[in-house]
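Here the complex is missing a single protein chain, while all its other protein chains stay put.
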Amino acid sequence: MENRIATTEILADAPTVTAGANTWRWIGIVALIAIAVALPFALSKYHVFELTMVMIYAIAVLGLNILTGYNGQISLGHGGFFAVGAYTAAILMHRYGVPYWLTLPPAALIGFALGVLFGLPALRFEGPYLALVTLAMALATPQLLKYFDTWTGGQQGINLAKPMPPAGLGLDRDRWLYFVALVVLLIAIRIAANILHGRTGRAFVAIRDHPIAAAAMGIDTAKYKTLAFGTSTSFTAVAGALSAIVVGYVSPEGYSLFLSISFLVGSAVGGIATIGGAIVGGFFIQFVPNLANDISDAAPWAIYGLAMLLFMYTMPRGVVGTLEPLIARFYASRLRSAPTPVRGTQGT
Amino acid sequence: MHQLLQQIFSGLAAGAIYASVALALVMIYRATDLVNFAQGEMAMFSTYIAWTLVNAGLPFWLAFLITLAVSFAGGMVIERVVIRPVENAPVLAAVVVTIGLLLIFNSVAGWIYSYTVQDFPSPFPDRPVFGALMTTRDLGVIGVTLLMLVLLFAFFRFTPIGLAMRAAAQNPTSARLCGIRVGRMLAIGWGLAAVIGATAGVMVAPVLFLDPNMMGGVLIYAFAGALLGGITSPVGAVVGGLIVGVTENLVGTYLIASQLKLTVAFALIILVLVFRPNGLFGTAIIRRV
Partner (left out) sequence: MAFRRHILALIVAGNLAAMGNSICVAAEYSTGASDTEIKIGNTMPYSGPASGYSAIGKSLAAYFAMINDQGGINGRKINFISRDDAYSPPKTVEVVRKLVEEDQVLMVFQSLGTPPNLAIRGYLNDNKIPQLFVGSGADQWNDPKRYPWTMGWQPSYGTEAHIFARYVLDNLPDAKIAVLYQNDDFGKNYVNGMRSGLGDKAGKMIVATQSYETTDPTVDSQAAALQASGADVLLTAAIPKFTTLAIRKVYDIGWRPTQFVNSVSTSVGSVMKPAGAEKSAGVMSATYTKDPSDPRWQDTPEYKDWLAWMMKYNPSVNVTDALAVYGYSTAQTLVAVLKASGDNLTREHVMEVASSLHDLSLPMLLPGITISTAADDYAPIKQMQLQKFDGNSWKVFGDVIKGSGG
């Protein structure tokens, strides 16, 4: 919500500083990817597995960011869409013998379709009412999964064989799945960036910030809000499918209301209206409960709750949400000292 | 027919439980524009305080009054200390803070009091009424809930503090210009909500039995009831809570797949909301350009 648009206008005015900023940005991204590729070879299998889960949660949280951060529609139900993706993958693999990597596109499609179906009635609701509607999704999903047990295996769940890595690569299962997840995450980020930094993204943000003005400017709010919903749930469903493949087991108990709430918390902690924040959110969801358990055996949730409070007090816009404007301001202030006169407001 | 009546009456009894927590939710929403997800856990914690006092030998009503006082103070402190830092932050930050509070209260209660289910004394005797359709205890819960509703309504309508609170919630800047201490209003709002929650908890514990997870399910239904009735309306909270209770019971009885009770009940609530997106008694949010 910060004036990133204004900042980029300023930056456009001063090519040398811009080039500098952009170069650093690209170096940063390449460095991060390089680290991500190298890490699994430096870590134990267990840590690789943990990082794979971080990436899976990051994709799920990215979906939520699209909907709640960029489009302003709160969702307490993304755990349900995660479960839909997981069971899509599980049923396809278990019943129909579909190879694991082929389960991702159907999960994305089904997630999208379900999201649009949900998004349509959701158009009527705002704020806490929308929260309730999405909450219903989170609550209904485990019940429905238990009920249709011929398909879903009911309470017993479905055990899945973990995929074997392609021969000749010299990778074990955990590292192979890590790279699969990494590739999916990078694709997801790319798609999200394309959508959010383009016309669609601007429409999303316009609808979030001022729906009446957006409608007055000719943006079809209904279409974009529904699109936001579908896109968002599609991302989360893909994350769910990946989690089924990586964990090797699905059951209704794994997709409780707490999962939906965790996604929302991870989103807020990372930065709700950012893409990078999703990765921070993934780290938070994965590691903080474990740390809490290490700190306190008797009251782990209390530590988890305290962590949430601390993050929200120090960085109410989330980690990336707070840091990104600071970095932008840094570059804007460098611009101020640059020789070229600056037009427009300073970027804050 | 008898079964239908029975289900309706036990639905009303359960609905009164949801209604009492829904009232607390509405109270906080009206005072601070925030849904307090920790409301149930705060109520549960207050009930444990009452339980400790009763176990220490205090007579029930004295323990109850002390609990109310402690809860009021506690609610105010929480607002000033825990919520205040995120008052001007994005709404989502405040939501996350209330979720954090939920986890903290639940965990600390489990740590201090263990997870063993406890008995809780009821001020109302437990005798069947209306030919075993209800007990006097259920009537007590309904009665106290209605009493709280009336008191709350009167408070907002007829007292200067209630008026000040409404002003502070609707337009803090103008309220400050009128000399209203907005911060104090917010704190009082939370304090009162905590009192309502404590009352709800104490009434409900004899029925549901006291354990740290007592309010988990109740909060979800209370949330649904509050929204069904309109998150800004105390009358709506009570009506919504009662409707949710009855719906849940009737759905469970007459639906072939009773395992889908929760799903269908929520689907029905949402269906109603589709036609009344601001709840039955809620006021529409008018957007000005």
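When the chains are written out, they are named A and B in that same order, and each has its own residue count from 1.
Basically, contacts are C-beta pairs under 8 Å (C-beta built on N, C-alpha and C of every residue); 3 or more make two chains touch, one makes a residue touch a chain.
Owing to the predicted nature of the structure, the values given are computational and were not obtained by experimental measurement.
*Asks:* Which residue from B:Q7, B:T199 or B:N278 sits in contact with the chain not drawn here?
*Replies:* Once the missing chain is taken into account, the touching residue is B:Q7.
*Asks:* Which is it among A:W24, A:W101 or A:Y249 that touches the chain not included here?
*Replies:* A:Y249
*Asks:* For a quick check of understanding: of A:T23, A:S44 or A:T314, which residue touches the chain that isn't displayed?
*Replies:* The single option touching the absent chain is A:S44.
*Asks:* What residues on chain A make contact with the chain left out of this view?
*Replies:* Against the left-out chain, chain A lists 44-46, 49-50, 53, 139, 143, 146, 154-157, 159, 243, 247-254, 256, 258-259, 289, 293, 297-298, 300-301, 304.
*Asks:* Residue by residue, what part of chain B touches the chain that was omitted?
*Replies:* 2-3, 6-7, 10-11, 13-14, 17, 107, 110, 114-117, 119, 126, 128, 132, 135, 207-209, 211-213, 216-218, 220-221, 248-250, 252-253, 258-259, 261-262
The working rule: only the chains that are shown with their structure count from here on.
*Asks:* In the complex, go through chain A and note every residue touching chain B.
*Replies:* My answer: residues 68, 74, 121, 124-129, 131-133, 135-136, 139-140, 143-144, 146-147, 211-213, 216, 257, 261, 264-265, 267-269, 272, 298-302, 304-309, 311-313, 316-317.
*Asks:* List the residues on chain B that touch chain A in their complex, please.
*Replies:* 29, 35, 82, 85-86, 89-90, 92-97, 99-104, 106-108, 110-111, 220, 223-224, 227, 231, 257, 259-260, 262-263, 266-267, 269-270, 273-274, 277-279, 285, 287, 289
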